[in-house]
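Note that this complex is displayed minus one protein chain, with the remaining chains in position.
Letters A, B and C mark the chains in the order given here, with residues in each chain numbered from 1 onward.
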Amino acid sequence: MKKPFPWLSTLIVVLAALYFLVPLYATFQFSLQMKRGEWSLAAYESVFSSDVFLSTLAYSAVASLAAIVVGAALVAPTAYWVRLRLPKLRPVVEFVSLLPLIIPPVVLVFGHIRMFGSSSILPLTTTDGGTNFLLVSGYVVLSLPYMYRAVDNGMASIDIVTLTEAAESLGASRARTIMEVILPNVRSSIISGAFLTFSISLGEFVLASLLNRPAFGPYLVQIGQDRAYEPAALAVMTFALTWACMGLMQYFATRKPGQRVFPRLTLALSRNEAR
Amino acid sequence: MKKPFPWLSTLIVVLAALYFLVPLYATFQFSLQMKRGEWSLAAYESVFSSDVFLSTLAYSAVASLAAIVVGAALVAPTAYWVRLRLPKLRPVVEFVSLLPLIIPPVVLVFGHIRMFGSSSILPLTTTDGGTNFLLVSGYVVLSLPYMYRAVDNGMASIDIVTLTEAAESLGASRARTIMEVILPNVRSSIISGAFLTFSISLGEFVLASLLNRPAFGPYLVQIGQDRAYEPAALAVMTFALTWACMGLMQYFATRKPGQRVFPRLTLALSRNEAR
Amino acid sequence: MSFLKLSAVSKAFGANVVVKSFDLSVRKGEFVSFLGPSGCGKTTVLRMVSGFERPTSGAIEIGGRDVTHLPANQRQIGMVFQSYALFPNMSVFGNVAFGLKIAGASKPEIASRVKEMLDLIQLGHLADRYPYQLSGGQQQRVALARALAARPQVLLLDEPLSALDAKIRVSLRDDIRAIQRELNITTIFVTHDQEEALTISDRVVVMNGGIAEQCDTPHEIYNRPTTRFVAGFVGKLNNIPAIVVDPDAGTVRVESDVVTLEPRAVAGRKAGDPIVLALRPEAVSMGTRSGDVVLEAKVQEVYFLGSVIRLKVAAAGVSLSLDIFNRADAPPPDVGSTTHVSFSSHAVIVLDS
Partner (left out) sequence: MSFLKLSAVSKAFGANVVVKSFDLSVRKGEFVSFLGPSGCGKTTVLRMVSGFERPTSGAIEIGGRDVTHLPANQRQIGMVFQSYALFPNMSVFGNVAFGLKIAGASKPEIASRVKEMLDLIQLGHLADRYPYQLSGGQQQRVALARALAARPQVLLLDEPLSALDAKIRVSLRDDIRAIQRELNITTIFVTHDQEEALTISDRVVVMNGGIAEQCDTPHEIYNRPTTRFVAGFVGKLNNIPAIVVDPDAGTVRVESDVVTLEPRAVAGRKAGDPIVLALRPEAVSMGTRSGDVVLEAKVQEVYFLGSVIRLKVAAAGVSLSLDIFNRADAPPPDVGSTTHVSFSSHAVIVLDS
């Protein structure tokens, strides 16, 4: 049968692209118009000269990195152990890991405030350190579905059980198996989970705002309400940053030792030719 | 080799469960203490008697349902067509579908306001209908990653290309193939995507707040700042609702014609016995 | 009278020509196999017959009608896929009934025809099951019934046995052949497994590089391959180097012995030409009495395959494989023992060196 040109699907792809690109372009154009009658980077200068911008960005970046470290340390061993020894529990663990996706962050925060508020046994919200700890914990929970999915998919693609047995049959201890066989093969998955955690935490608003932390998300919203041109510049920069994160993630997620940068595209092409 | 009891993994699972359950329990307990010295449902009564509660909930529910319909209508044909005719484009489409996950909603809204604001060609934000339209569009975009993943996974599990060819070889037209063979087999995936969309849209705050819509998310945050016991009651109810959604989703996602309710657990058990 | 006819059919994907000017005539009720290594174009030819691919040039006729430009759903074909491709949302009954429903058959008509088909594949008792409740072999039987239910003009089988276990593969192969004969349906069968192709077919088309190398009965393909590719791809072949002594007398020299072949086998060659005598393993026998050519041999390897024992012996300066039947009362010869092997000069295929 002849393959008619896929009008419908092309239309949908074009519309979807426009839906992202047109607002982005409009925003970008607007961000250059701070000085009347000429194109300039004044809005960007204004943003970068702001102390609050730098301090909130730094604060959120540190919190995100902390969330990545804690999240990976929790998720990777759990996912490994569940696949290796408790395969029956996998659906349950997967279900638990998906919960944060659908429980609104608001609920999470209420729970925390109730639990760790000034009248509780563990009054974490009364100190800065405690509140920071709660924020990072919240970010870990928020990014749990993505981190778990990424790591678990990575493990699914390499048959963790047989690789572990192969390493053991060659005399390797459990620790050595994990360090030399398992981790190197899921490292790219952990990294892609980390990038997702980073992008989610960096711009997060509700948690940071309710815990009253000096984070980047609330700053973005604040600026959005108070100024005209700076938010556009911020939006463009945030977009560029997340795009870069995403690109890096794709790169690490699909890279194999000695392989090219866009292997999946290459693979799809060659598979088609083979028929 | 003997299997030692998995202390580490058990500890992690228990900690993770506690992390969800203890705050929930604390919140639930607190929600019952509105009347001093006795347990009562007064907080729940107070919530239900509020007009704002009912109207915002209804508004968000309608917006979420609209987002589901639009999202499914966009995603299902696209995913089918891409798998059937443009397999080379799949990585690209998947990448596009993931974008909303990492572009902060704030950026999306800035773009929209810039694009459709009072001074633009298409001043949607100046009318209620237009702003509602923008909100639903935003929800569609926000839920795109989940909807696309769900539907695409559903299609991956049934070899869409061969099934389409099988139906065609039996004389079926393209329309009939889609209606009788493809849709029935990805219906459960669409439904699980729909439940995710619903839970995400229902409690969403940033978009609704920046577009200044009378939605449930902003109401939740408002109550959380103004009152003490009602937010706890709301949190408990929201949690119950999302849990129910999730349960339904799991049920539909894993159901086969004539199969039991928890097939994946059963499968895992029987697979283990078979060795 | 050819029922299915392909005339100079070619197919290119971009610059990559996958099928080159392919001709084929299939009689009504004939069973033809396409055999070849992966990438030889056999599946592409099948997909052009089915309508899933459109030929770059050439014409396809089914039952006297030119279907070259007809979409797949109007060609009245029945197709069976390697992956079964049963509709997961339909029961066995629903799957088999699908084509009949599309064709607009009445309810009682559908019910009786589906029953008939399920009885044919001996799965009448499983009509209410769903595909995921069936074994691979059962699923492929249902797929066969589904393909045949609407009485297609041609049955197309795309490696239908490749995904199955060895034992089921053999039994389903025999069943497919029996059903095909009973219904007298014109059938194309694509496979990379030579035993399947030889066992099941009236004719076999051996393909390589998009070209039909030979098209003949299994016995001819196996015993009288016309190209070097066919000789090497179908069955195992022993190659004994030899030198032509006298082409008119048919004499050639193997090591130090002079052997007389039929003169026509070396026709057109000159004295002193190096040639290769190709021999099937079953054409070589142990002992001195089974042919006019006798060689000294030393047993190198013994492979006990069950009913057949395959020996590897050193003879005439090369390693020869030969097949003997297992005998309960005589264990196979020992590795390292010396013996004689013999073959008939009629069984020799002469190839260029």
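FYI, a contact is a pair of C-beta atoms (placed from the backbone, for glycine too) under 8 Å apart; a residue touches a chain by one contact, two chains touch by 3 or more.
Nothing here was measured: the structure is a model prediction, and the numbers come from that model.
Participant: Taking the entire complex into account, which one of C:Asn223, C:Asn239, C:Thr260 or C:Thr339 touches the absent chain?
Facilitator: Hidden-chain contact among the options goes to C:Asn223.
Participant: Just one of C:Pro108, C:Gly272, C:Gly306 or C:Gly336 touches the chain that is missing; which is it?
Facilitator: Selected residue, touching the omitted chain: C:Gly306.
Participant: What residues on chain A make contact with the chain left out of this view?
Facilitator: Against the missing chain, chain A presents residues 158-159, 162-163, 165-173, 176, 180-181, 184-185, 256-259.
Participant: When the complex is taken as a whole, what residues of chain C touch the one chain not shown?
Facilitator: Given the touch definition above, chain C has residues 166, 174, 193-195, 198-199, 218-219, 222-224, 234-236, 280-283, 301, 303-308, 323, 325-329, 331-332, 344, 346-347 touching the missing chain.
FYI, only the chains that are shown with their structure count from here on.
Participant: Calculate how many whole Å lie between the centre of chain A and the centre of chain C, each centre taken as the average of the chain's C-alpha atoms.
Facilitator: Between these chains, centre-to-centre, one finds 54 Å.
Participant: Chain A to chain B: how many Å between their CA centres?
Facilitator: 18
Participant: When you check chain C against every other chain, which residues touch at least two of them?
Facilitator: 51-52, 71-72
Participant: In chain A, what residues contact two or more other chains?
Facilitator: Counting only residues that touch two or more other chains, chain A contributes 1, 272.
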